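Here we show just some of the chains, and they stay where they sit in the whole.
Here the chain labels run A, B and C in written order, and each chain numbers its own residues starting at 1.
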Amino acid sequence: MRHPFPCPLRWSDMDAHGHVNNAVYLRYLEEARIDFLARLAREECPGAFTGGSVVARHEIDYLRPLTFRHEPVIVELWVTELKVASATFAYEITDAEAAADAMPYVRASTVFVPYDLERGRPRRITAEERSFLKGYADDSHRG
Amino acid sequence: MRHPFPCPLRWSDMDAHGHVNNAVYLRYLEEARIDFLARLAREECPGAFTGGSVVARHEIDYLRPLTFRHEPVIVELWVTELKVASATFAYEITDAEAAADAMPYVRASTVFVPYDLERGRPRRITAEERSFLKGYADDSHRG
Amino acid sequence: MRHPFPCPLRWSDMDAHGHVNNAVYLRYLEEARIDFLARLAREECPGAFTGGSVVARHEIDYLRPLTFRHEPVIVELWVTELKVASATFAYEITDAEAAADAMPYVRASTVFVPYDLERGRPRRITAEERSFLKGYADDSHRG
């Protein structure tokens, strides 16, 4: 299962070339991640992913340019790897009504590390968090 | 040879966690790239890299957090791969007086594609551009 | 009549103090203005406000702090002054279900100048544009 997050663009996301700037897409991924971890996960298991987290790595491929429009893009987010103290999220940024074989604007992945802010160090993923994340394991489209 | 670009931070680069946000580092890489391609390259060969370019891919590893300070960080940029119509840049973001074995804040790479804006498609790297880029080939630290 | 624009926040709109940064509100005003001029106005009179425009002045009062939440804020926009070659917009940023006497987060105004990009100079507001703008004259709450 993928988590589809409708992400509105802002006119100012475009740079002087008139396209959404490459750095701005990381904001879109961030918004999707926050919706996933700070809203959706906590609806299912209160207390999940509190205490902070750290982005350890991003990979991002820019496949098609995007210009400002009033309709949101859809950031699809799913889980491709689940370790003791980190998870890897994958994303595709597409249109709401995209055909199944349509090229996404962006494909990306993030290595995500839950963090114990009080102790100042990474922490293990809890059993409840792991169960939630497993529900979004999906690599059916990635190969 | 690496191109060292001193990149001043802005207070607003920090997010609500009090650290430079992961998306902002792509701005730092962009500033270094623009200094390299739109200033330095054109000093050596006028007309280089005009007509636009596209970022096809980033990889970025976040190794240490960074908080606002008045001293710039140094974005070191060098060339790790040179193809017919694309180049790969690597970067390390460090302190100005970093010890040789100091951990950088960030390691990253970008696949860069020169673009013919008039024709709306990628173009070959010219001989002059290739010669310039070869001067910054350096993978001595990357492995 | 006021134009109410629902403006989603982004987590990254917050600065290191954990509040939406003062500069970011100008982005919210910009989004409302673009929705008003580039979408709404053109539905009523095609061709309105094409060719560019310039912001000549902002005034902005910060009345209450705002932190990230999943619900959009509402940017209410209306017209307070209409001259030959400029218009003044006023704004209040509020909650969707705000009580009539609730303090807005922000009150602001913008002097807006339509621009003839080809000739590189300000231009007159057309009769059609003027008629559209008059429909949003509202200073009933401002005094």
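Here, a contact is a pair of C-beta atoms (placed from the backbone, for glycine too) under 8 Å apart; a residue touches a chain by one contact, two chains touch by 3 or more.
This structure is a prediction, so every number in the text was calculated from the model and none was measured.
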### Query
Total copy count of the complex, if 3 are in place?
4
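One rule holds for everything that comes next: only the chains that are shown with their structure count from here on.
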### Query
What whole-number Å value describes the gap between the mean CA coordinates of subunit A and subunit C?
30
### Message
Counting only Cα atoms for the centres, state how far subunit B is from subunit C in Å.
### Response
37
#### Entry: Distance from the mean Cα position of subunit B to that of subunit A, given in whole angstrom
24
### Set of subunit C residues in contact with two or more other chains
11-12
### Query
For subunit C, which residues are in contact with subunit B within the complex?
11-12, 14-16, 18, 21, 23, 68
### Query
What does subunit A use to touch subunit B in their complex?
17, 22-24, 26-27, 30, 52, 54-62, 65
### For the subunit C and subunit A complex, residues of the former touching the latter
8, 10-12, 27, 30-31, 34-35, 39, 70
